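Yeah, one chain of the complex is gone here, protein chain that is, but the others are all in their spots.
After this line comes subunit A, so read on.
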Amino acid sequence: MHKMLVEKEVQPHRRSGLMTYRPKMAKKLLRKSPSSSNKFNSANMTDDFQLHLDSSDDDAPEEVTFEESKASALRSMKNALETSKREKDLLKEKRRKRQELFQEQKKRRLLPAHILEEIDTAPAKKQKLPGDQAESNHEEASCSWEEGREGSKEGYEKETKKGFKGNIRSLKGNYSVMRVADQSSTNSQQQTAMDFIQARLYGPGSQRTTNNELLSLENKRGPNKSAAMQFVNKKWGTEKKAKAEKLKKQWIQKQKVPSS
């Protein structure tokens, strides 16, 4: 039991700052073990521990009573239990905070509540109109709103307010509002199929080249021979050209330094 406690104490906990590393306690226990083990007749560990102890003292080991060691053992066990409980509590806190953060983010991504309300009530009114009603699970409604980014949200709100000023109710057409981002994106099977086509046409063994080379060959074989596309068209290969410039400057510097 002593040994178990010793190991637990020695590991420093990174997460909770409450747990302190107690080398002294460990050493104390370590020191105590030979005496107590002597008392309990487990002499195996004593030799190993003896080597690690800075026992420059050839004196006799300290006298420790059984009550003392029992008390310290109980104390350390209680501490261990306490620390584990604290850890669990901390983890719970963290999870709760994360959940809250996600909720907040979700709320932020949704349209402001009043707009959603208006949208919900408008189609409800349209139910009374006669004629065919389009199913709202059409993938492309005749009026679909794409989710705006943070920056464009104000502009988006202004637009909706303007739009809802009145004329939109007079439209006879059917429309359903849905966010493109809500539609399920490619599932795994679809992704596998797309990867299959991509691998067959553009994967290894497909012997592909670049558009630059295609156009450069045309330049080379054409009636008016001219340079490769990347040189003719200044906008191409800007990174490569920039890198080449840098290397050239470095080389020139290198040339200058040994000569000077």
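Here is the rule we go by: a residue touches a chain if its C-beta (ideal position, glycine included) is under 8 Å from a C-beta of that chain, and two chains touch if they have at least 3 such contacts; residues count from 1.
Methods note: contacts and distances are computed from a predicted model.
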item	value
Options "Isopenicillin N epimerase-like protein", "AP-1 complex subunit gamma", "BHLH domain-containing protein" or "UTP4 small subunit processome component": UniProt name of the undisplayed chain	"UTP4 small subunit processome component"
Touch with the omitted chain, as defined above, among A:Thr65, A:Asn211, A:Asn224 or A:Ser259	A:Asn211
Candidates A:Lys85, A:His114 or A:Arg200 - the one touching the absent chain	A:Arg200
Residue, one of A:Ser84, A:Gln99 or A:Asn233, that touches the chain absent here	A:Asn233
For subunit A, the residues touching the chain missing from this view	135, 138-146, 148-149, 152, 155-156, 159, 171, 173, 180, 183-187, 189-190, 192-194, 200-202, 205-215, 217, 220-221, 229, 233, 235-236
